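With one protein chain withheld, the remaining protein chains of the complex are depicted in position.
Per-chain residue numbering starts at 1, and chain names A and B are given in the order in which the chains are listed.
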Amino acid sequence: MAIANESHQEEKNMHEHHGAGRYWLIWGVLLVLTVVTVVTGRMHLPNFGLLLALVIATVKGTLVALYFMHLSEHRGANRIVFGVSIVFVVLMLVIPLADFGTRFRGANPPGSQYSDLQPPDIGTGAQRGRFGGGLRPNQTKDTPETPEPGHH
Amino acid sequence: MTPSSSLDTAGAAPHDEHHDHHPSYLVDGTTIKSWLLTVDHKRIGVMFLFFILLFFLVGGIFALLIRVELLTPGPTIMDAMTYNRTFTLHGLVMIFLFMIPAIPAVFGNFMLPLMLGAKDVAFPRLNLASFYIYLTGAVFMLWGMLNGGLDTGWTFYTPYSTHTTTTVAPVMFGAFIIGFSSIATGINFIVTCHTMRAPGITWFKMPLFVWAIYATSCIQVLATPVIGLLTVLVAVENLFSFGMFDPARGGDPVLFQHLFWFYSHPAVYIMVLPAFGVMSEVVSTYSRKNIFGYRAVAYSSLGIAFVGFFAWGHHMFVSGQSTFDAGVFGVLTMLVGVFTAIKVFNWVGTVYKGAVEFSTPFAYFCGFLFFTVFGGMTGIALGTVSLDVPWHDTYFVVAHFHFIMVGATIMAFLASLHYWFPKMFGKTYHEGWGLVSAALIILGFNATFIPQFLVGNNGMPRRYYDYPERFQALNVASTAGASLLAFGFLIIAFYLVYALVFGEASGKNPWRSKGYEWVSESPPPTHNFVGPQVTFPEEPHFYVDPKKAEVPDAV
Partner (left out) sequence: MQSSAHTADGTANVPRLAAHFASLEVQNHAARLGMWLFLATEILLFAGLFVCYGCYRFLFPEAWAAGSRSLDLFWGTVNTIVLITSSLTAALAVHYAKEGKNKMVGVMFALTLVMAMGFLVIKYFEYHHKFEIGTLPGRYYFYEGMQLPGITLYFTVYFCSTALHALHVVIGMTVLAVAMVRAFTKKDFGPNNYTMVELGSMYWHLVDLVWIFLFPMLYLV
């Protein structure tokens, strides 16, 4: 019966049933890309290391999505769903990054790359916030080196 | 709304003898089990309605407690810690237990399949699961609030929420669980719109309420997981001091705020978009006129959903975020106003030269319109950085969001309750009392919240139980208005319950509306439509000429 929706179209898109070979091929490509990731990662490229790792990861992810998850066959709404979620992930990432990068430097966490303040000395096993903070009265174990504040 | 034999009269309307073997959904199975284990979207909608109204009562009582406390400076009926818990509970219950589910879970559930000519939503059992997940989350949240109570405000900002010894974990866990209910509903509705439209209903022949619910569901699916993660992170940090947002360990509380408002700003569009959708339906029916600019309204729903994700930083103008970000967010916030204005313009264009039938839902529409415009305009004003700096965390902000949440959304909720009352229960309510209570509510609302704009502009901070003497007069005025508002709601409760039990049968389409949902019986049978697959030959609300007195259609 004529349904006013996309199910019919999707059924046609998914009709073709290919061999299992393509999965093995994609698996091989993914392994190669993993090796590339590890090798280039260990080189610790100063400028574009992160970008390269992300690009390779994106390629791998795209391959998984398109071929293992059959997104190349599930057209239409499924692709939009996946694509839109990625867009919003990027949005959610970029704007706080821009915030930290362009903020008044005194408002960034002390000790960070974009702050001029000294980092708090958290010491070993330090369990209190720098200004004491309203932490719970029943604290769990302290390591032996750090005395509790107030017990000088 | 508990199943009882007194509802038996609802289903068997006198002229429906030939429908005896297609009983209405209300009487098709009268055991408790048939209700508690139902997969019928209509019954699930009714069950949601019961609990949503219950939680509205709880939240409303706490609102009254707040207002009574604010009658005098200094402690009036409670101390500071209790006051903090009171407004936290008011916010949490109203937002998570009432506003977010209200229109989608009740009217979305009930009307969506009817409006699409479908027999049910795409995943009926997921629908039922969504209901029970909602209840479970509500139990955790309320249990946490009653056992010590959270005092962070509903926004549970770090670092206080990660250090306070009040009951953060159960409330966070409750919020986390409710998030799943929201997501499940969203997924259900999106898939229903994509796959269950009757033959002939293309995307641009769907009723505008469906468009609004669809846009809302998109927001629910995309935004809710972030708050889910955040509640877990806060609970974990409160319990175990992992330090994700702890400045002493290099964390940043403003990052919490970014993640929090990434959900919570689109959340307000989850609350308001369905309201806009209802209003599109109501305004067409009572003006007996097609909506003006159908495509513009449909696209603007999607537009609000999309642009709503770009505006979250306007809650953070004074938090320490960069001025660059503040500027970006300030500009992007304005875009939402554009889409909302499109809707307002189109609603007014619909009423213009329509044959208006002034009835209770239309009265609520009038209130809604006024409150949306003023609430929206104050929102645009607040979205301007230079104006927000003095207004931030004052009662001006409180008044703004109550204008939208109560003024717009609750007016729409009441309008939909009255508009769809005959559809859902097959009964009519007393129109006179309907108009009286609408007037009381609109007046009471104005009396409650306009003083709050004034007192906020004069500098009274929010979430304070104490204030200087000079603010007292306006606070007393606000409390008086709140009492009037509460009285109005009480009247509604009385005459609606009366109508449910003793009301006359309404007939199939008492408003002679040409919305698609009125094609089925009122109340509908369990599978919505009887006979072969229903089709809707015309677009929704296809009124020929408002000036011609139309005879009641056999639609």
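Worth a mention:
Everything below uses one rule, namely that a contact is a pair of C-beta atoms (placed from the backbone, for glycine too) under 8 Å apart; a residue touches a chain by one contact, two chains touch by 3 or more.
These numbers were taken from a predicted model, which means no experiment stands behind them.
Across B:A105, B:L150 or B:V226, the single residue that touches the chain missing here is B:V226. The chain not displayed touches chain B at residues 113, 118-126, 183-184, 186-188, 190-191, 194-196, 221-226, 228-230, 233, 236-237, 240-244, 246, 249-252, 255, 258-259, 527, 533.
Residue positions on chain A in contact with the hidden chain: 1, 3, 5-8, 10-11, 17, 20, 23-24, 26-27, 30-31, 34, 37-38, 41-42, 44, 50, 53-54, 56-57, 60-61, 64-65, 67-70, 74, 77-78, 81-82, 84-86, 88-89, 92-93, 96-97, 100-101, 108-115, 119-120, 122, 124-127, 143, in rising order.
By our rule, only the chains that are shown with their structure count from here on.
Centroids of chain A and chain B (each the mean of its C-alpha atoms) stand 33 Å apart. Across the interface of their complex, chain B is touched by residues 1-7, 77, 84-85, 88, 91-92, 95-96, 98-104, 107-112, 119-120, 122, 127-131, 133-137 of chain A. If you check the complex, the residues on chain B that touch chain A are 159-160, 163-165, 194-202, 222, 226, 241, 246-252, 254-255, 258-259, 262, 309-310, 313, 320-325, 328, 533.
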